[in-house]
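Removed: one protein chain of the complex. Kept in place: all other protein chains.
Chain naming follows the written order as A and B, and within any one chain the residues start at number 1.
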Amino acid sequence: MSMLLEVSGVSVSFDGFKAINNLSFNIGSAELRAIIGPNGAGKTTFMDIVTGKTRPDEGRVIWGEKSVSLLKMSEAQIAQSGVGRKFQKPTVFEDQTVQENLLVALKKPRGWLAVLGYRPTVEDLGRVDALAEEIGLTDQLSRLAGELSHGQKQWLEIGMLLAQEPRLLLVDEPAAGMTVTERQHTTDILVEAAKTRAVVVVEHDMEFVRRLNCKVTVLHEGSVLAEGSLDHVTANQDVIDVYLGR
Amino acid sequence: MQRSFIARNPSVLIFLSLLALFTLVVTVLSEGVGSGLISTSFIKTLGKTLCLCLIAVAMDLIWGFAGILSLGHFAFFGLGGYMIGMWLMYERTRLIVVDSLSQTEIPPTEAEVVDAIGTQIFGVVGSSEFPLIWGFADSLTLQLMLVVLVPGLLALVFGWLAFRSRVTGVYLSILTQAMTLALALYLFQNDSGLRGNNGLSGLQNLPGVTASQDLVSLWFLWASAFALGAGYLLAAWVVSGKFGSVIRGIRDNEARVRFLGYSVEAYKLAIFTLTACIAAIAGALYYPQAGIINPAEIAPIASIYLAVWVAIGGRGRLYGAVIGAAFVSLLSTWFTGGQAPDLPLGFYTVKWVDWWLVLLGLSFVAVTLFAPKGIGGLIDLIAQRASKKETGQ
């Protein structure tokens, strides 16, 4: 299987504290992966590096079939080349309607001049309707995003990422603060999405990870501690010591 | 689903109609062509106020919509004024000089005319040489282009530097303030080429125009009203579409926009430069009505007042900016002009000339604390109530 993203030998430190230490990580083009690890294991910093927010001190981040390095690209360029990121807290444009949120996210030319002259076509609006259907917000299209519930905002954000048509989706703790049924729905969205693209989910909640039913990578002190199925890693003594044993 | 832009934004139509009505009424009541109920000096005040409304619209675009609190937009306003002022002053001085030299026995050569103009204009700063920047001052067309190009270029360079290094929020505000301070200090120098603290004067006289000020003031009022209408329309169009979505997104959540793949810096730069150009046009219309421009006009305080107007009017609403600028600047003129009656308190008489700024400052604090949406927010509230009543019935 060809690799979509290859992270190798990456290290980064803040004021002497090593947040990521010689981390290596690969993911294929249509794969669902969960990353777990205790607080401070470097999960969020890992996402920061892939999305270009943080520049590593050393190491390589290679992307796609053409094997381009992401390290020299800006956040916007990385996003345009197909990396979508969902933040821990739901971040949607609360002052705008659900429809506007999704329209902004649609995969269209991103330059300001093109955007200035852009007016949505019938297909675009149809695509937005389809996305709303997928994330279960069809009834809410004309509501302001700020008025949505916490779970609906999370879905809207995921919907915006899907509208972007990314090849890699990085999702940070999507289930935090959700009810059981909302979690079920979130799992469905993610599993469905992973059929056509790579999805990386950072999560604390073991039950949620179990339901995703995918390969798991355990991070600890900025590097990979174990990798494999959930049953495999939970049986690993190291993992039990640093994470599960607590 | 696809309706025309005006149909989707009824407020634009309302605003344009009101503006046209206002212009018509003022014209009818003016000294120049109408009944004379409104004095020429007040026509000028109204014309200047329209220009201030236009720069307030620009400020609302950059602050209310894109969330960048620029404390330097009066630098662009002033530069626009300087650019048109250069032509006005050059051309008017040239006519005077040619007239006076034609009295001499020998007709003047071109070099003599230019020398004489130079002495007239730069005598106050002890020079007679034309600085390089006056190279185009003899051409109205070129100088009109510079009205937009010079401030636009300054905004482009400054914005590129500032946004590229991701200076945001309060830092950016202070940096823009530093920019306008630097420009003001530079222009205060006698060898800045723009007559130091004397500034450019006599701008109210259009060269070669013999019409009275009564009439000229009306022309400028019409031009200002047209510019405000056009600027408003442009601003409304810009923010109505996806571009508006993106810049409001930048205001509310810059990181989200960035991770959606938009180059936040490019958008900021575009809107910063666009608003700088609008501000420059407003300035180019304002100073011929004011008659004089000097570096004190672009001191940091002016730009802060601009933010005050927009905040009081209600930012994020274009009509709010217009209302705020018109309301506060007219009120300011009224109070500081000494027209407001003194307020006797028995033990102390409040002279508004002295106390207006105190009142303005404190009311500004009050607006920030208790009515963050300003006057525009109030109008929204009323409009919402009204529409609710309608649907209720």
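In the analysis below, contacts are C-beta pairs under 8 Å (C-beta built on N, C-alpha and C of every residue); 3 or more make two chains touch, one makes a residue touch a chain.
We adopt the following convention: contacts and distances are computed from a predicted model.
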item: The complex's invisible chain, by UniProt name, from "DhaL domain-containing protein", "LIV-I protein H", "HTTM domain-containing protein" or "Fe-S oxidoreductase"; value: "LIV-I protein H"
item: Absent-chain contact - pick from B:Ile62, B:Ile84 or B:Leu181; value: B:Leu181
item: Of B:Ala111, B:Leu132, B:Leu345 or B:Ala386, the one touching the omitted chain in the full complex; value: B:Ala111
item: Hidden partner interface residues of chain B, rising order; value: 69, 104-112, 158, 161-162, 164-167, 169-171, 173-175, 177-179, 181-183, 185-186, 188-189, 255, 300-301, 304, 307-308, 311, 354-358, 360-365, 368-369, 372
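Basically, only the chains that are shown with their structure count from here on.
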item: Averaged-CA centre spacing for the pair chain B and chain A, given as whole angstrom; value: 45
item: Chain A residues within the chain B interface of the complex; value: 51, 53, 74-77, 79-80, 84-85, 87, 91-96, 100, 103-105, 110-113, 115-116, 118-120, 122, 125, 160, 164
item: Residues of chain B touching chain A in the complex; value: 1-2, 238, 241-243, 245-246, 248-249, 252-253, 255-264, 266-267, 270
